[in-house]
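Can you read through this structure? Questions will come right after.
One protein chain is absent from this view; the other protein chains keep their places.
Letters are used for the chains, namely A and B, taken in the order the chains are written, and counting of residues starts over at 1 for each.
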Amino acid sequence: MTATEPTPRATPSVPTATATSAAAATLTPTATRRPSTFRQYRILLGKDLRREFRTREMLTSMGIYAVLVLIVFGTALMQASAGFDVLPVAGGLIWALIVFTSLLGLNRSFSHEKEEAALEGIMLVPLDRSVIFLAKASANVLFLLVVEIITLPLFYFLFLSGSALAATFGLAIVPLLVGTIGIAGVGTLLATITVNTRGQDVLLAVLFVPLVFPLLYACVAATSVALLGGEDMMATFGPAVALAAAYDVIMILVSWLLYDFIISA
Amino acid sequence: MTEKPNIFDRLAPALLVLGALLTTAAFILNFTSAPLVQGALLPDNGLAVIGGQVVTNKLLLSQKIFYFHMPVAVTSFVALLFTAVFGVLFLVKRNSHYDLMAKVATEVALVFILMTMVSGEMWERFEWGVWWTWEPRLTTYFILMLLVIGYFILRNAIDDAERRATYAAAFGIIAFIDAPISLMITRLVPSGAHPVIFRTDSGLSTPMLIPLLLAMFGFFCLAFALYRFRLRQQTLKARLDALKTNLED
Partner (left out) sequence: MDPILAEIYSTILPAAPYVIAAYALMWLVLLAYVLVIVTGQKRTEKQLAALEEALNAKHKQ
């Protein structure tokens, strides 16, 4: 950690700790009545967002990393002929960018909880463990969406400004949203697993990429046809988005069910 | 401590013999009684009479790989089903023996996935003339292989036995659910760049079906026998390790 950032270790007002004590405080007056599940969710999510708002740790690192990936893409395509059209592979490149950036973010999303033993603090509060999953996954969705909002226009500016985008390019938002939700859902479960292992960064990638492959496949297909357009674009776009959504529902449900076991271990 | 006589352990050698016999029978019938499948039409409407039957297509030997390839693939998936079931049992009952069973089942699954991959590669190299193409079933199996390898990397990265068992169980379950979705998505999403290039060799005649089914049951038996042998060895090792730590205390 650099000196400019507020070090949570030194200051007593650690965001994670305050949230925990806040959640605990609401319990004490009426011990019989817990705060509603939605309130627990809001407190946990607010804790992550506040922490990010103060340190800007995740967004800065993810944003810079995304730009670096764009530079690598640019270098990779540099030797192509002058009139080379990136558009047919743009969908794939966008998803490569998102997967790599999300890996970075997912890795960090639990490591700071681990450092401060903040997760143990949260675990002491008698709340439904799957709420922790939903809150973490939502935070990851939000961070990823913010990074996408910043980097995708940059991607257009750097690679696609000469290409003729199809009129349907706006539809690409649908697979982007569905894919981001799925990545955050599965990724949150796997990040919780890998944070307790040796070599966590590599292991997360090893488990995450094959597991998220079906979603990636569907989202690349949907994004590509949305950018390219064409007569039978809907024949691919429809099933791809529907299957990606089905993946989201099934995998998030399974992750949500398994989360209690994982975080208690 | 006396070892409980386990019905499965007593069955395992018999199943090994049965599996060996069945797969050998399947191998012989595959190359003798099962007819060659017909490929591309002959040029210029050519035809010939072989063994009293009119043949208008080229005959293919490469399809003979299919008689072992498909049963092996099915077996690998059944083994993964066991991984998921033992994973659920572990999470519910918290008995470390289920973790061991899940681990051994996944090992067997990896062996059969590798067998599927190598036989598939040979067929593909001859029929399509390439070592790799991103064809749906091929891709799915590749991903499945990576998931199973990831399972073992995950196990190796955790020291605490209880935690390792829980994480492995969860990952085994989610990987087992992921695999069919992967197959479904890669097959149902039309791919713009590459046409889906596989023939469905459905409608197998009875002489073709017999070696296929024999091989399937033979590999089930073999897989189960191997699973029991390995499990027995691993259980012994676990007991030995427990004994050692007991003595050291």
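Details
The rule we apply is simple: a contact is a pair of C-beta atoms (placed from the backbone, for glycine too) under 8 Å apart; a residue touches a chain by one contact, two chains touch by 3 or more.
Being a predicted model, the structure only gives us computed values, none of them experimental.
Put simply, the missing chain touches B once the whole complex is considered.
Set against the missing chain, the residues B:Leu11, B:Ala25 or B:Leu60 yield one that touches it, B:Leu60. Which of B:Leu29, B:Val72 or B:Met101 touches the hidden chain is settled by the complete complex: it is B:Val72. Although one chain is not displayed, chain B still touches it through residues 27, 36, 39, 42-43, 46-48, 50, 55, 57-62, 64-65, 68-69, 72, 107-108, 111, 114-115, 118-119, 122-123, 125-126, 222, 226, 229-230, 233-234, 236-237, 240, 243-244, 247.
The definition used in the following text is that only the chains that are shown with their structure count from here on.
The geometric centre of chain A is 34 Å away from that of chain B, both derived from CA atoms. Listed in rising order, the residues of chain A touching chain B in the complex are 186, 189, 193-194, 196-199, 203, 206-207, 209-211, 213-215, 217-218, 221, 224-225, 228, 235-236, 239-240, 243-244, 246-247, 250-251, 254-255, 258, 261-262, 265.
Across the complex, chain A is touched by residues 91, 143, 146-147, 149-150, 153-154, 157-159, 162-163, 166-167, 169-171, 173-175, 177-178, 181-182, 184-186, 188-192 of chain B.
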